[in-house]
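With one protein chain removed, the remaining protein chains of the complex are shown where they sit.
The block that comes next holds chain A.
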Amino acid sequence: MKLDTAKLLQKRKKQILELWMKNQLVDFSLREDLMSNEELTVQSEELVNILLQSLNNGNLEDVQSASFEPLYEVLETISRSRAKMGYSPRETGTFVFSLKDALLNVLQQEFKNDPVLLLEESLKVSKLIDSLGIVTFETFIKGREEVILRQTDEIAEISTPVIRVWDGIVALPIIGTLDSSRTQVVMENLLQEIVATSSSIAILDISGVPAVDSLVAQHLIKTVSATRLMGAECIISGIRPEIAQTVVHLGIDLSGIVTKATLASALRYAFSLLQLEVRKLNLKTNQL
């Protein structure tokens, strides 16, 4: 019986494809801005081909069997590329589930004289498409996660700018969570900039770091040590009151490091180290 269905569907492949395309084209979630109709047709045709091929080789009752592997693979590729192109889950879901309508429609026409058989085969097809739907969502989310991971990397890269505040003073505002990989980037950037600008003072501002736990503290201590090895003094600024209390309770010893509450006071301290002074102009004496 299963072979019959597979053969039958194979025979009416063209019709299935047409129906499916029609379903997709009338749906409001069609995204012509992301993919042209020709591309969509090619993609759909590929999926229908591989689906029918898998049905021929495999058993419709066992949707997890190895003969469906290639089908899942094709579906994964499509789903992943859609996630990257910016399709919504609904649009991707509709893509797969509208195929079910097309298949069921064909089955209905074929088996309209045998309701029992129709029900039986419809359930099987329905189950298959459901499992395809699950695979689609799994990979769709995986694809999205890849995008997020890539963006995380990018953010880590761009969010560590080293600023030259004064001759001989560089500052590095850290925003966001400081994890191991981030610290690596921060440290590299800072050390390189110290060499490039031949600075003698570096200010690490942690105003934008939400929480300082022992790992973050350890990373900070390491960065400070490395800066000192380069012959520069490192000041940590932007220690908020709640962070100060937490660090004390945690038992982290930062006494060997110069720390300041604000970037301004760190800069003032840096100026005093460089024997610089910032003061108001005395207008009277300066007027010509």
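Convention: a contact is a pair of C-beta atoms (placed from the backbone, for glycine too) under 8 Å apart; a residue touches a chain by one contact, two chains touch by 3 or more; residues count from 1.
Everything that follows uses one rule, which is that contacts and distances are computed from a predicted model.
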Name of the absent chain as recorded in UniProt (options "Serine/threonine-protein kinase RsbT", "ABC transporter ATP-binding protein", "ATP synthase subunit E" or "Protein-Npi-phosphohistidine-sugar phosphotransferase"): "Serine/threonine-protein kinase RsbT"
Contact partner of the left-out chain, one of A:S65, A:S88 or A:T177: A:T177
Identified contact with the non-displayed chain, of A:S131, A:T246 or A:T262: A:T246
Contact footprint on chain A, counting only the chain that is left out: 148-149, 152, 177, 179, 210-215, 217-218, 241-243, 245-246, 249-252
